[in-house]
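The complex appears here minus one protein chain, its other protein chains still in place.
Per-chain numbering from 1; labels A, B and C assigned in written order.
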Amino acid sequence: MARMTFAGAIDAAVAEAMARDPRVVVLGEDVHSLRAPLFARFGAGRVLAAPISEAAFMGAAVGAAMAGLRPVAELMLVDFVGVCLDALLNQAAKVEAFTAGAWKVPLVVRTTCGGGYGDGGQHEQALWGLLAGIPGLSVVVPSTPADAHGLMVSALRHEGPVIFLEHKLLSGQWLEFMGRGGRETVSFDVPREGAEGEVTAGAEVAIGTAALRRSGDDLTIASLAVGVHRALAAAERLATEGLRCDVLDLRTVRPMDRDAIVASVRRTRRLLVVDEDYREFGLSGELAAVVLEAGLAPAFGRVCVDDTIPYARHLEDEALPSVERIAAAARRLAEAPHGASPPPSGYPTATS
Amino acid sequence: MARMTFAGAIDAAVAEAMARDPRVVVLGEDVHSLRAPLFARFGAGRVLAAPISEAAFMGAAVGAAMAGLRPVAELMLVDFVGVCLDALLNQAAKVEAFTAGAWKVPLVVRTTCGGGYGDGGQHEQALWGLLAGIPGLSVVVPSTPADAHGLMVSALRHEGPVIFLEHKLLSGQWLEFMGRGGRETVSFDVPREGAEGEVTAGAEVAIGTAALRRSGDDLTIASLAVGVHRALAAAERLATEGLRCDVLDLRTVRPMDRDAIVASVRRTRRLLVVDEDYREFGLSGELAAVVLEAGLAPAFGRVCVDDTIPYARHLEDEALPSVERIAAAARRLAEAPHGASPPPSGYPTATS
Amino acid sequence: MRSGSDLFRQVARARAFEDALGALWREGRISGEMHLGTGEEGVAAGIVACLREGDAVALDHRPTPVLTALGVDLVAMLREMLGREDGLHRGRAGHMHLMSRAHLAASSGIVGSSAPLGAGFALAARTLRPGAVAVAFFGDGAANQGMLLETLNLAAAWSLPLLLVCKDNGWAITTRTENVTGGDLVARAAAFGLETADVDGADAGAVRDAAGAAIDRARRGKSPTFLRAQVSRLDGHFLGDPLVRTARAPATEGRGLLAAVTAASLARGGAGLGARGRSVLGLMDLLRRARREDRDTARDPLERARRAMAPAEAARIEDEALAEVARAVDAAGESGWRA
Partner (left out) sequence: MRSGSDLFRQVARARAFEDALGALWREGRISGEMHLGTGEEGVAAGIVACLREGDAVALDHRPTPVLTALGVDLVAMLREMLGREDGLHRGRAGHMHLMSRAHLAASSGIVGSSAPLGAGFALAARTLRPGAVAVAFFGDGAANQGMLLETLNLAAAWSLPLLLVCKDNGWAITTRTENVTGGDLVARAAAFGLETADVDGADAGAVRDAAGAAIDRARRGKSPTFLRAQVSRLDGHFLGDPLVRTARAPATEGRGLLAAVTAASLARGGAGLGARGRSVLGLMDLLRRARREDRDTARDPLERARRAMAPAEAARIEDEALAEVARAVDAAGESGWRA
């Protein structure tokens, strides 16, 4: 066990894999400086600085993975996936299906996501729902250094493409890079347990397994990444009001740990999804489907991002799932009878 | 009223708008031949044949819309959206939000979708869920010539970006182009009511309004495009077995007509989603969330596409929502007590 | 490198295979868009002749001539395209996604995607199999696709052991490339810092020679090459191409389209007469060209290769190729499996 930062825990997994397996290479924009220690140790042949050509290097990463390498392709921000989605949607995700399992694509896409530092709507998106909607991809979103390490260990051993999302509010390196810039004059609401923690080097966290972070029989809060920490804080507060919460850290979006969700919600009969991704047509809806398909009829609510994330810090704070919004939504659910969600307040209707 | 084909109904709406409004232009690959009548009538200045540079011409369409035109940008197949998603995700969808409503993007993206003619997994996707997950976009998917016409009329008048999806099994022109190629030796399961029908020229269909195609109090089948016709056929069959179905044609994916869904499911207390898009993290999940949020606890099921669409016609038929799959799923739901979905058969679980 | 008769044999085999695909497609036994590689067989044969084990190829929507030349099992490919469970990919892939892991060959139906894929193959080759190379095949239309343009740069910047082969047939579906392309493609590639070559793609030997030099350079870790091979599209964009059908039989097949165009060009409201006229003339020109190229023997690589051979030898090799493919078609159609 060692204390590591969130980013450090990921880097350690990558470094260890590179030292052990010559097939592991890192490529992406600025990796020579962003991963300077890897660059200094493994050289330019295995840490390849790319031009701002995400479509080309992501497609190349797919080809490289097919031809024997195990590339870690870095997409600086997941917001930029729009310029290289084809490589994921139509290539990485489909080769195994097209070849009926004969040819696999052991590719890890390492990318950052999330907001909370005032960078505006093109640089703070989550987008894990969009990516998880693509059959053939695995999508993981850790919330602690231990999980970040363990999921990267697993991703590097996985035979198929894995999208590894690193939240910028957890990853000190990225927050410093994009948010703080050496200033003492700004502050961020960084979840401490997420930013730094104990890590057992080499310990895998299996892709597709959720973790119950807190137990309570009244309500299930399902979340991931920063949302887990917000949910835990809300649960702490709610406990003082007599409302006991399960906090389920999904950790993997696809494949979804249906059993863990169903087991929790079967007990609590209330489900609140806390999701930093866009509310509609994504993760939160999928969780609703999972519980309905399991024959459950929980009171259901969601605290998500409803629209393009605004730049202003105070507006951003309102747009992102906050402890306040979570607690308020939980209280509303607790008041509702089981199996009847309270009407969500203020949703636009299509016919309005 | 006039009888029109599905594609003809769309073309008529575009032609009328072009004749009336000089700001309407059409651009995309091969539009000079695919829209030859428009090209012959409006000339190369308003029907612009593009290189295979979707990112450039889609981004240009956004800029053109911002600067006063009303472009109809044709993306040959929605499967290709991976090469130009940024223009939709980060530009078209966000300008209005970024400018707090001051600057809008009246862009129509006309694109084809869907399978049923054996073209393989990179050419038969639906992807409306992925697109509908982006706040700022409207996404419409008509199932009849009248709706195709009316929704295109509305899209051309809309102030924001609209993705208009044209199913290749409904659009005779596309099916001929990509599936039949003049052959008498092949056949396709084309829904007749979808491929041709009565159209009132100029009659709008409002974006965001669903249509109830058939009424029955036992079960709601929500669907769109070809799925609506499959659902109607299944409902017909189920009626002979005593199971009466609402068939709700969503027509618009985003913004979703929540009221129509809730009204129907409140009555039937069973919801079956028939969706040619991928099952997880998309439309079907969103519908589950909508009904749960409305305090309903229906028996719930979905007939979707689970994985990459296989090439072989018989495998493809199994992969796409069929009358048989719909009827079977409906029967399972009918047997379940209200508020308890039958366990979905054969879903992989994340921990397996 | 193979001799002339080897090249001819590959061209003949590829043509026999493409023609068999055409027949199966017309019979309705192959579904969807079937893009034949007729006209490109010389490029396929010439380049594959320079390849060896460990090399990799990334292919576009016309993958079959290269795959036949590489020696991928014909029966397995045919069964795949027939959608059979005993096909190369158990019917999952179809004609636009034929792959062979053993041959390090993969195709994709997304225009331009073969270029980054090939770059990745080249990166893996350099890292794991020094001396091995990769080849990416694509069309002239693809040369305007962003990921391909990016790859021209990436290949140069990373000095990848990659040969980029542009099969330039002047068309992208119904679009003349010259109408939507700025500058010349070879000069464009050179400006990205690539070595370039420009050859007659109907001449398999010329392709082989140019590719050979480029591939040798790549094996030695020298700069990557862009090779433009000028080819002809002998069977339209895909089988059943409406442009070709209209060009062949304007009075019957093209009637609907031509009537609609004429009516539209006379409709009230719209552009001035000049613009309308230019549009109509442009469409006529496309039809004229499509008709001219339809199975045009002058630019047929098989004809060309045949001429360079002793007639008897050529006939023998062609017969062998036809027989091999006929056997494969028979074997592929064998029962024992039904959808």
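Basically, contacts are C-beta pairs under 8 Å (C-beta built on N, C-alpha and C of every residue); 3 or more make two chains touch, one makes a residue touch a chain.
Owing to the predicted nature of the structure, the values given are computational and were not obtained by experimental measurement.
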Visible chains that the absent chain touches, using the contact criterion stated earlier: A, B, C
Options A:M1, A:A19 or A:L212, residue touching the unrepresented chain: A:A19
Which of A:K104, A:R157 or A:R180 contacts the chain that the document leaves out: A:R180
Hidden partner chain, touching residue among C:I30, C:A122 or C:V180: C:V180
Positions on chain A contacted by the hidden chain, ascending: 15, 18-20, 29-30, 32-34, 36-47, 49-56, 79-80, 82-83, 117-123, 176-183, 185-186, 308, 310-315
Contacts of chain B with the absent chain, listed as residue ranges: 22-23, 25, 45-46, 48, 50-51, 53, 55-69, 71, 83-84, 86-87, 90-91, 94-95, 97-100, 102-103
Residues belonging to chain C that touch the chain removed from view: 144-147, 149-150, 152-153, 155-157, 179-184, 187-188, 190-194
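Assume only the chains that are shown with their structure count from here on.
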Centroid comparison with chain C (C-alpha atoms), farthest chain: A
Gap in Å, rounded to a whole number, between the CA centres of chain C and chain B: 33
Cα-centroid distance, chain A relative to chain B, in whole angstrom: 29
Touching two or more other chains - residue numbers and ranges from chain C: 92-93, 97, 108, 110, 146-147
Multi-chain contact sites of chain A, meaning residues that touch two or more partners: 55, 83-84, 86-87, 90, 94, 97-98
